[in-house]
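Sharing a structure, written as C-alpha cells. Questions coming.
Up next is subunit A:
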Amino acid sequence: MNSFVEIVHIFTLTIMIIAALLAVIFKKLLPSVIALSVASLLLSLEFYLLHAPDVAIAEAAIGAGLTMAIFIFAIRGTR
Partner candidate 1 sequence: MNNLLNHAPILIVAIPLLAAFLIPIVGKVNKKAEGITTTFALGISLALTIILAIKILSVGPQVYVFGAKSPSLTLPSGLKFPIRIMFEVDAMGIFMGLITAIVSFLGAIYSLTFMGKYDGLDKYYSLLLLLTVGMFGMEFTGDIFNFFVFLEIASIASVALISFRGTDLGEPAEAGFKYMVVSSISALMVLFAVGIFYGQYDLLNFAAIASVIKYSQLDKIALGLLVPVLAMKAGAVPMHMWTPDAYSEAPAPITMILVAASQASLYALFRVTFSLYNISLSTLTVGWVIIIFGLLSMFIGVTMAIIQKDIKRLMAYHAISQTGYMLLGVGVGLAVLANPAALQKYGITAMEGGIFHIMNHAMYKGLLFLTAGALFYRTGTRDLNKMGGLAHSMKYTTIFFIIGAAAIAGLPPFNGFASKLLIYESVYRFNPLLSIIAMVVSILTLASFVKVFHSAFLGPKLPQFKEAKEVPRSMIFAMAALSCIIIFFGLFPNLIVKNLVHPAVMSLIEQFKYTGTVLGGM
Partner candidate 2 sequence: MKQMSKIVRTITNLVYGFIIIFGFYVIVHGHLTPGGGFQGGAIVASAFALLLVSYGSLITKKFLKKDFLSIMESSGLTMFIVLAFLGLGITFFYNFLANIGGWFGNTPVIGPNPGDINTGGVIPLMNIAVGLEVLSALGVIVLLMASGAEFTKKKENS
Partner candidate 3 sequence: MLGLLETGSGFWSAIIWVVVVLVISSIVIYIRNKGEESYKKNTEQDKPFISGNPELSKEGSHIAASHIYWGFTEALKDYYNPLVKIHTGNINDYSGWIIIITIIILILVGVSG
Partner candidate 4 sequence: MLDFIITFLLSLIVYLFLVASTGEIAGLWSIFEIILGIILSIIVSIIATKVLFQKRSYRMLNPLRWVIFLIYLIGPFFFAMAKANIDVAYRVITGRINPGIVKISPGLKTDLGITMLADSITLTPGTLSVDIDEKNNDLYIHWINVTTLKPTTYHICANFPHWIRRITE
C-alpha cells in the first residue's frame, strides 16, 4: 500500500513541477500568476499528503487567497 502512496506523491509533485515550469515560461504575467497559484495550491496538497495539516492550511490560505490577491494588485498597479 505504501507504494501507492508514493505514486500519489510522485503525481502531485509532477503536476506541481509542471505548474511551476509554466509559471516561469509563460510570457504574459497573468497566466504566469495563475500557474504559480496552481503550483502553490498543489504544494498545499503535497503538505497535506506529507501529514503536515498545519502547514497545509497556512499554505492554502496564504498561497491561494493572499498571494494571488497581492500579485493581481501588483499587476493592476503596473499597467
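The definition used in the following text is that a residue touches a chain if its C-beta (ideal position, glycine included) is under 8 Å from a C-beta of that chain, and two chains touch if they have at least 3 such contacts; residues count from 1.
Selection criteria: all candidates are chains of the complex that A comes from, given by their letters.
Note that the coordinates shown come from a computational prediction; the quantities given were computed from them, not determined experimentally.
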| item | value |
| --- | --- |
| Touching chain, any copy counted, for subunit A within the complex - options 1, 2, 3 or 4 | 2 |
| Interfacial residue positions of subunit A with respect to candidate 2 in the complex | 53-54, 56-58, 61-62, 65-66, 69-70, 73-74, 76-79 |
